[in-house]
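Sharing a structure below in structure tokens format, with a few things to ask.
Shown here: the complex without one of its protein chains, the others still in place.
== chain A ==
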Amino acid sequence: MAPARCLLLLLLPLLRVLAGTSQPPLLEPCELDDEDIRCACNFLDPEPDWSSALQCTVAVDVEIRAGGRSLEQFLKRVDLQADPRQYVDLVKALRVRRLTVGAAQVPAPLLFGLLRVLAYSRLKELTLEDLEVTGAPPPMPLGATGLGISTLRLRNVSWAAGGAWLAQMQRWLKPSLLKVLNIAQANSLVLACEQVLSFPALTTLDLSDNPGLGERGLVGVLCPHKFSALQNLVLRNAGMETPNGVCAGLVTAGVQPHSLDLSHNSLRATPNIGDPQCIWPSTLNSLNLSFAGLEQVPQGLPAKLNVLDLSCNKLKRAPRLDELPKVGNLSLQGNPYLLAEASFLQENAMNSEPGMALACARSHLAVGVSGTLAVLQGVRGFA
């Protein structure tokens, strides 16, 4: 289903012409699918028909892109201090559970006003993409309930508030409900930790696609004692260098994840000289080091793991037992030494070799293309 959806989005204009219906050839910015589940809006025109978004009130998945324009004009048209009782019933009637807002310059009062309004809805997942948040947030209204989302995803969002953005945003959410936080392509991940409240329910923190983060940056993001419930830490393409360095970061931050994903980083097998051996948190039982360009099994891995993924690296030889920790499920496919063995052993080497190489290559392609959510979704559908 997912590839079909991304195809639809990319070929939207073409499809309309091909559909050959009796509808007027005018392009509507918004499109609701046949099952009334998904509604996607892309306001590209200089003077778009905003009312087209009315169709999305029945949709469960809503995506709204504003074509990169400034939304300053809406600030005058909406009353941010309006009594919520007037619109509570209207908002409650919206069926949206997953919302994506993207491609705009939005004033902070408008963004947080939206969060306040949506607090009465059934929204569970919010994704903000390609946004530039300008200005200062509005004062928090008394007695307002926060937006009860369980998943928050940010990709390429820049904040006027700099490092204080998370603390600001948190006040408009219900931190006790947030389970998954994704921050990708952030320009600054140095958070003002003393202002951040704790996330008592956050189990998954995904900082992928922040090439400039690095192990030092990791410590800046993982505010101490604020991520006490963290179980899954995903650091794909996050500028990590060595597993040992990441371990040190985890220990400094005091987080104890169960699973750590360091794939798609350019990892080095040997730690920096002078870095002490790090004791991994005992809770860690799954480590993903695939697509890391490792030529050998890195040093300083935890002693015992349930899952260790070293697939699609550049291992030239089979790892020795003393190099590896005690692992329940070890994955080594896609490494050069295995390909060499496979081509030696199998008759139709032509089929298997390109197949495996293709699997590793396709994933590389996906990571390389950034900023196209649809394709990424499609790949995730595959993977």
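Basically, a residue touches a chain if its C-beta (ideal position, glycine included) is under 8 Å from a C-beta of that chain, and two chains touch if they have at least 3 such contacts; residues count from 1.
What we mean here is this: contacts and distances are computed from a predicted model.
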Using the UniProt record as the reference, specify the protein name of the hidden chain from among "Lipopolysaccharide-binding protein", "Tectonin beta-propeller repeat-containing protein 1", "Rho guanine nucleotide exchange factor (GEF) 37" or "Syntaxin-43".
"Lipopolysaccharide-binding protein"
Give the residue, chosen from A:47, A:89 or A:322, that touches the chain omitted from the document.
A:89
Residues on chain A that touch the omitted chain in the whole complex?
23-24, 32, 36, 39, 51-52, 54-58, 85-95
